Each structure stands twice: as structure tokens, then as C-alpha cells.
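Missing here is one protein chain; the remaining ones are kept as they sit in the complex.
By letter and in written order, the chains are A and B; residue numbering begins at 1 in each of them.
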């Protein structure tokens, strides 16, 4: 096979031996090259002939919480390219950590065994902490061990945002100027939509964003302002029915009952005790919970039912709209929608593989 | 090495990209070719020179319940042939599934990462459900992702039946006409014996089957009739002592205390409440349990002690009989029997590796 990478891929050199912690690291040039590489990965996987770019490389999957999708996706991405996986198999928390080891020490240890570390952790900021640990260990060596953030709690999940944007461009072309992209569901807590709205802005996409959510789950203003400050218009509405006809992309997220309860707990705590819920002792928290659950129930059911994208709802959407979801979808999209040509969420899953292959090859400087 | 597969292996083409859900899919011709291939796998593993038939292939082990033996066997089979494994490591249930994802969606997701999926699941019928999900996803593509049923609750476990039959032929030759094959233990609930008796009939083996079990654990009539309708005589007895001298193969299964209790629960529920135990509420079930356990205890101990194959019992068996067990054996066969030449259950384990290698290579159309 002839050389696969064009001169433009020199941009990917910028990723070599870099930690991947946040979407803010990317530039439009790097994104373009990365997506081009992902497209080549797609073709190679489809024809069954992938290049062993990661031969002799060992990637560690360090998962502090289980995540079947992300775990398997990185396992496959590594191995499709001939690399090897060492894996904690969801077991980190049962072992070193229960003996009281710090994240720093665990990362430094795994660093000794692997060429890159894919980290999934429930705590925001842990990916950056891990990167610091890896840097501290490798100060004296020329080759650092990159940390790839595969989700750190309410923080970031950059490879998800990359695959989301890639999927939109995979469908509408590299230039997506003029598209209208709707975000639906729990926009307050949805890590994936936060990262994607930022990435769209970073990529200088001239798209319009429509945020569709109940008031209590609306997009945090920091992200709205981030977008607007980069000349990306953002509209907000609660009415899916009204909005859907104008969308080219509808990105759905899960509405979780527990989020409403947490919101109610916050509100009640402020009213009753005059302090945030995190400042309460366990007893007081327990006392508030039944009332919070009752208050939350109605709002949750309303949101859940309002924001279901079923064939009826889809009938009002454009014929060439695409429907995205980071999965698991639970009730948000019924299975009967899967046969609709606009259902693009499993294509998203596939694209996740290609993006991760492209990213691993770039980060480990294995392009040739 | 010269071409390994003979012209007869064209039968294996029938397995290419097929789901392997039940023993009923197999024909005598396919079985013969598959067993021939397994024998070649045996020779290759023993000499340490296996062909990388599965190079560039990724097989997913999706285990919804742990099964060390089956899991490791498929992991080894894949890797002995140069393939790669991605694995949920018993973690499916802790992750996506607890977030409420359906089996359909999980399978469609894994389908995006792998070339074949080995599924272990506690629920009967789940393998077929997974196959439907994979087919739905791949409707538009020419290469579907085969699902291999590695045990679905009380349903089937086809690779176990294949390795069982292969082991018998490995010992007695391809033509086993005239053999007498005994099944011992819990024939009511033993998934492996159900599949094997069907496979013997499907393969048109002119063997006689002797079912040796306590009345409450006897072979369900559907399997007896399946065999008889294919001109395979089936005898039933409770007396191992009497039967053992006439056997060429003795296939032992575990007798589990819990099975007797369940049976008693059924009987008591019918007598006391006039309805099946599944229709009872939790409180009524709890009320019946102590009595059921007491009633079951004696029958369990009797069955357990009657059906132990120890050296004393073996002394009454033929010198060239072979003793099989799907393992774990617990109390059914004491360890002192292991040194007896008739102990064939670890040979069974080894054959499981060769059968799974042969099956994976066939299903992924990698023979050459």
C-alpha cells in the first residue's frame, strides 16, 4: 500500500506524546488531519486490512469505573492497529486503591508498564492529575507516557466529542457551515454536550446551536457564552416539537431521574437550612430526600415524556436530519426508530473506533 | 506447511458468517469437517506451530455471567490463531446494563468493534436475541457479525456439545455406531446432556443412550422423543451399579442441591396453593422454602451418594470405557479417579480449545 498520510498530516505531529485531556487542546488544522486519518482507518477496517501502526506498543486501559463501550472501543482500536492492551479490567478500585494507594502512585506504576494510559475515572480533574504524575515520573526521559482522558466524572470526555463532530462531518462534509444543531435532554449535566458545543466553537464551525431542555436542566451559561464569544449563535427553548423541523442534527442525551432529585435537594436545602446540600450532615440529607424525590417525580416524568424522539416526532423532522445519541439511550429513542435512515447513533459508535485508532496512532507518533 | 484443509472442508463454508446458536444447525457433513479441522488444530497446538488464521480479526468475549472455563477457552482459541480478544471481563452487568441498556443495544455496540461476538448470558433465548440485534445492525453490509452462543441459561451451549461429541470420536473413531452412552446425574436440568443427546441424533449416530437419574431429575421427555424419532434407542434407569458395566461412555453431570429444592417448591406450591411456584408472591414463597429444603435434603443426599463414580464403581466398568464430565465436577468424581486411564474429562477440556479454534476459523471464513 502506498503512503497513506498526506503532507497535511504534519499537523498530527503536534499530538505526538501529548496528553489528551480536553477538547480545548485541538485546533481546526489538527481536527481536519485527525478526521482525515479516521476516515482512512474506516476504510482499512472495512476492507479488513489495517496497518500494524501500533506494533510493539502497549496501551494500558486504567478504568476506575466500568464503561463497557469506552473500554471495548479503546481495546479494539489498539488491537486493530496491532498494539497490545494491558487492562485493569475494572479492578483498580478493588486492589491497590483499597490498600490506600494514590492515583499518582498507581499512574506512575502503570506508566512503567505501558506506552500510553487510557484513564477512566469518576472524579473531575483526575485526568489532569494523572498527567502530572506521568510527567513527574518521566522528567528525566525524552519520551513521556501520554494520558488519554476517557471520561473524568463531570469533567471531560474528549474522544466522545471528537467522534461526535467527526460523525457530523462524516455525514455533511468537512464544511458544515450553515447547519443547525439541536441539543436535547439533560444539557445541565450532560458531559458530552458540553464538550461538543466547545469543540464546535473551537473548530470555528459557522453553525447555529439550539438547546432544547427543561428549565432545570438547561445548558450552563458558561458554555452558552463560550459559544457566543466565538460567534456561534445559541438559541434556547423547551419545545422540541417546535424546534425539530429546523434541525440538521439532533443530539439527544439521557434525562436521568437522579439529576432532578439532586436539583430538588439543592433547592430544598437552600430553602430549609440556608446552606448548600453538600454542607449538610447525613441525617439532614436523609430527611430532605423523600420530599425531593416527590417534587422531582413529576418534573422528571414530564421531561422524559416530552423529549422522546419517536417516529411521530421524527415525522416532523427534515428528511436528511441525523439523530445522534452518546448511548445508552434507555427511553429517549425507541428501538423502532433504528430502521429510520436518520438514526445515526450506531454509526457514532463505529466512528468512535476510527477516531480512537487515529488518536492513538497520532499520540504515540506511529504515523508513517 | 502445505495446504492443511482437504476438499471436504468445503462443508465448513456453510458456517461462514453464520451465528452459532444451537446444535440443530449442524449436519453430519459439517460435523465431520469441523472435527477434522479440530484434529489438525490439536496437532498444531501440540507442536507449537499454529497458523495465524485469525490475524487481523477481533473477537469480543461478552460475558454477562462469569465462566472461567469457557471464557479462557475462547480467549485461548482466538489468540492461538493469532486473533485479538476484546473482553468485558465479566463487567457487562456492572456497566451499560446497570444504566438500563438493552441486550440489543449492547450487542449492536460491541458489533461495531468486533468481527465476532462470543456471548455468555444467564437467560435462555438471549443468544438468538443477540443474533437478531447483530442482523438488524448489519442489514446494509455484506459481512454480518456472527454471534457464538457460549451458554444462554437453561437454553443451549452448542460448543460444549460439539466438544463432547468430538471427544467421543477422538477416542473411538469417526464411526461410533454400536456404542452405548450413559448419561448420569441431573438430566432434568443439565443443559450439556440435552444438547449432546440432540447432537448425537442429528449426527445419525447409531448409538444406544442410557439415562441414569433419580426420578425427579430424569431426562425431559422432549429429548427422549427427539432421539427416538431419529431411531436412537433410549433406556432409562435409576441404577448406576447395574448400568455401568454395559457402557462405552459415561457422561456425568453435577447433582445440585438447589435443583431438588426447586423441584420440591414446585410440588408443594401445586399442593398447597394450587398454582405454580412462579405465580406466588415473595411471602408465600418464603413460607414454603423451609419445608421444601427439608423434603429435598434426603433425596439430594441419596442422589449425590448413589451417583458418585469412585474407583469401586469404576471397577465394574469396561476397561475401555471413557468417563466424561463438563466440569466443575465437585463431588461426582473423586480426584483419585484422575489417574485412571478412563478419566477423560481433562481431555475434554483440551478438546474444547481445538473445537473452538476450528469453529472460530470457520465462522470467520478464515480457512485457506
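Note that in this section contacts are C-beta pairs under 8 Å (C-beta built on N, C-alpha and C of every residue); 3 or more make two chains touch, one makes a residue touch a chain.
Predicted model only: the values in this text are computed from it and were never measured.
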Contact partner of the left-out chain, one of B:80, B:157, B:171 or B:191: B:80
Of B:27, B:68, B:241 or B:298, the one touching the omitted chain in the full complex: B:68
Identified contact with the non-displayed chain, of A:77, A:137, A:292 or A:317: A:137
Residue touching the undisplayed chain, where the options are A:15, A:60 or A:367: A:60
In subunit B, positions touching the absent partner: 48-50, 66-69, 71-73, 75-76, 79-80, 85, 87, 89-90, 327-330, 335, 338-339, 346, 349-350, 352-353
Residue numbers in subunit A that touch the chain omitted from display: 56, 58, 60, 84, 86-92, 94-97, 99-102, 104-106, 108-110, 112-114, 136-137
